[in-house]
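Read the structure below first, then the notes.
Here the complex is missing a single protein chain, while all its other protein chains stay put.
And then chain A:
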Amino acid sequence: MEPAKMASPKSGPKDALVMAQILKDMGITDYEPKVINQMLEFAFRYVTTILDDAKIYSSHAKKATVDADDVRLAIQCRSDQSFTSPPPRDFLLDIARQKNQTPLPLIKPYSGLRLPPDRYCLTAPNYRLKPLPKKGPAAAGRITVPRLSVGAVSSRPSTPTLGTPSAQSVAVSTKVGAPVSVPGQRFTVQIPPSQSAAAKPAVPAAPAVQNVLINPSLIGPKNILITTNVVSQNTPVESPNALKRKHEDDDDYDNL
């Protein structure tokens, strides 16, 4: 939309003329015509919200009618909610004084990627794969449960647990590109014995994993549990950014 010079409607509704006059008084001369509609909608929505709130307060106080006090209270509460303003100056000066007193932290040399602790980063995978229900008791060879649980950095003991016992377990340490590598992190992947021909644990283009539950809400510093249940192949790990951590068993999540 191209900006147009102020076009005051010659014969528009009175509200629109008033709004145009308000804009002019505030010194705004260059705006698109739709701005007046937008402002009118906002004004309507604001007033109705306030009046609705005032009605609620007035009925709560068991008054017969809505009076000025109710409206005043409604405005105050709504302004604290929606129209917050930045902190006042003395508060800012105070926290600035506190923050500025601590000396600048020394920088550790040779630390590669300098990022905050993982829970404050957005680098964790934001999904988990729901395991398939078991089809039969003889699971060997068909259904494997390589389980990768990624937990927050906490001091719980990290014990890799494997759903179905298997002869092989391969520890893999994966480096994902120079800048993203976090040295020393590993995960344990279990490979079903029948697939042991593939010594390398990760094989691309795995066939469809069924019953994948994607949990997109787990972004950010939370416990993220990934359990993968691959029908026939090894585990595809999708996210190139996944930081592999010592995984831990968390029985709060779906059991396999």
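Quick notes on this one:
By definition in this document, a contact is a pair of C-beta atoms (placed from the backbone, for glycine too) under 8 Å apart; a residue touches a chain by one contact, two chains touch by 3 or more; residues count from 1.
By definition in this document, contacts and distances are computed from a predicted model.
Here one chain is missing from view; checked against "Probable prefoldin subunit 6", "Transcription initiation factor TFIID subunit 5", "Geranylgeranyl transferase type-2 subunit alpha" or "Cytochrome c oxidase subunit", UniProt names that protein "Transcription initiation factor TFIID subunit 5".
Listed by residue number, the positions of chain A touching the unshown chain are 1-3, 25-27, 76-77, 79-80, 83, 85-93, 95-96, 99-100, 102, 104-107, 109-111, 114-117, 120-123, 172, 174-180, 200-204, 236-242.
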